[in-house]
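Note that one protein chain of the assembly has been removed; the remaining protein chains are unaltered in position.
For clarity, chains are labelled A and B in written order, and residue numbers in each chain start from 1.
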Amino acid sequence: MQPILRGGKLRLMLKNNFIKTLVFSILSLIFVCSTQAQDYVEITPKHDENHKTESGDEKYDPIPAIMSHVADAHDWHFFDYNEHSYSMPLPVILWTEKGLVTFMSSAFHHDNLGHHAVEKNGMRFIKFNDRIYQLKDNAPVEYDIEYVTKPLDLSITKNIFAMLMSVALLFFVFLKTANFYKKNGAVAPKGIASFMEALIVFVRDDIARVNIGEKKYMKFMPYLLTIFFFIWFNNMLGLIPWIGGANLTGNIAVTLVLSAFTLVITNINGNKAYWGHIFWMPGAPAPVKILLLPIELVGVLTKPFALMIRLFANITAGHIVVLSLISLIFIFKSIAMSAVAVPFALFISVLELLVAFLQAYVFTLLSALFIGTAVAEHEHH
Amino acid sequence: MYAAIGAGLSVIGAGIGIGRIGGSAMDAIARQPEATAKIQTVMIIAAALVEGVALFGVVVSLMGL
Partner (left out) sequence: MNNPLVTPELGLIVWTTLVFCILFFLLAKFAWKPILKAVKDREASIEDALGLAEQTRKEMVALSANNEALLNKAREERDEMLKDARTVKDKMINDAKAIANTEAERIISSAKEAIQNEKLAAITDLKNQVATLSIEIAEKILKQELATAEKQRSLIDSAVGEINLN
């Protein structure tokens, strides 16, 4: 009976996978369809109303659609239907010279070209290419680039909203895991704890302990675990169209902050030997020491800089590749193209699942490595 | 256009690099099959690092887009 049963299970699994594939391809299709109606002006202000209608019959350019998908936005866009955009408005928070200004992004009425100005506290704001600008008081109706300034934009954008959701998910998962241990004591884990414990132990043994050393690794475990799961969860959530979809870890501002944390943690924990290696390389002749000083100092910054670029570029590249493949359908203007594009997009998406884990791993590993070099004892010098 | 050429060029470098890493890892695994897990880990890290360098190129291409 066993093999037959197993066969049945396998068939069920295949069927399940097939359904998933189908759902995914449909979602991907809608994902791209939803942006098709939009149009973008490449250069900033001075816009005329007929620009939109002019570009209608031209060759499809996938770059604006792809770029708008991997970039941040002020509302959570779901789809367009009958020339109407369906999206979730998000709060806009601006810090201007007159103080804090808040309103919902729906006040722009899906305008992304600076046509519709929102009046608030006697100031006018426009949204252009998903960035909010303030019009100067003397700006005419046909305003120009000289008439806009950029206020400090602290809006809950799509990426920040996605980040808050991922943080909620992280709290849910790990407080549940912690709760399991609190309730049951140090027993063999079950459910969500058994899955997460394997990864926590992986981070501890294969990342922290190996690279930082037996004596000091426990001090850095909370940071490494947080950064690992933050990146991994957001990488994975970013791969889900609609629900996640936000390219959070593929946003350079986010990776900048994450790598800045690594930079700060590495350098405030740097011991004498670490700084000695930077400022006065031991074991080298004096002229070489002077030569190495600027190189080492630059190295302090390039290492986290590489972290920033690596994560940003890997995740963004993944999103771009998937979107480019789907864009093929619109470039060739043929639904038949989806027979090629969708399986390829699926393949890349599956690969991206691996990349999502790998990049979280590599970021954490390199952070641990940098911290490890900063706190390492150099007995042999 | 130039962005595409730049991205292509960086992909060539990464392709050669990752190819060499993969090939060497294969050799190493053939020589020491018992160390497969360790070699794989190191291989993936090295490949990710090479890929990172290639993506630097891609980012620079993006900046020119």
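To be clear about the criterion, a contact is a pair of C-beta atoms (placed from the backbone, for glycine too) under 8 Å apart; a residue touches a chain by one contact, two chains touch by 3 or more.
If you're wondering where the values come from, they're calculated on a predicted model, not measured in any experiment.
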Query raised in the report: Just one of A:Tyr86, A:Phe171, A:Phe195 or A:Phe347 touches the chain that is missing; which is it?
Result: A:Phe171
Query raised in the report: Hey, which of A:Asn251, A:Ser324 or A:Thr364 is the one touching the hidden chain?
Result: A:Asn251
Requested in this report: Would you indicate which residue among A:Val187, A:Ile240, A:Ala339 or A:Leu353 is in contact with the undisplayed chain?
Outcome: A:Val187
Query raised in the report: Looking at A:Leu100, A:Ile145, A:Val201 or A:Ile240, which makes contact with the chain not pictured?
Result: A:Val201
Query raised in the report: In the full complex, which of A:Thr96, A:Asn129, A:Asn267 or A:Thr373 touches the chain missing from this view?
Result: A:Asn129
Query raised in the report: Where does chain B touch the missing chain, residue by residue?
Result: 59, 62-65
Requested in this report: Spell out the interface residues on chain A facing the chain that's missing from view.
Outcome: 67, 70-72, 129-131, 152-157, 159-160, 163-164, 167, 170-171, 174-175, 177-178, 181-182, 185-188, 196-197, 200-201, 204, 218, 221-223, 225-226, 230, 251-254, 256-258, 261, 316
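Just so it is clear, only the chains that are shown with their structure count from here on.
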Query raised in the report: Centre to centre, by mean C-alpha position, how many angstrom separate chain A and chain B?
Result: 22
Report summary line: Seen from chain B, its contact residues with chain A in the complex are 41, 44-45, 48-49, 51-52, 55-56, 58-59, 62, 65
Query raised in the report: chain B touches which residues of chain A in the complex?
Result: 63, 206, 306, 309-310, 312-314, 316-317, 358-359, 362, 365
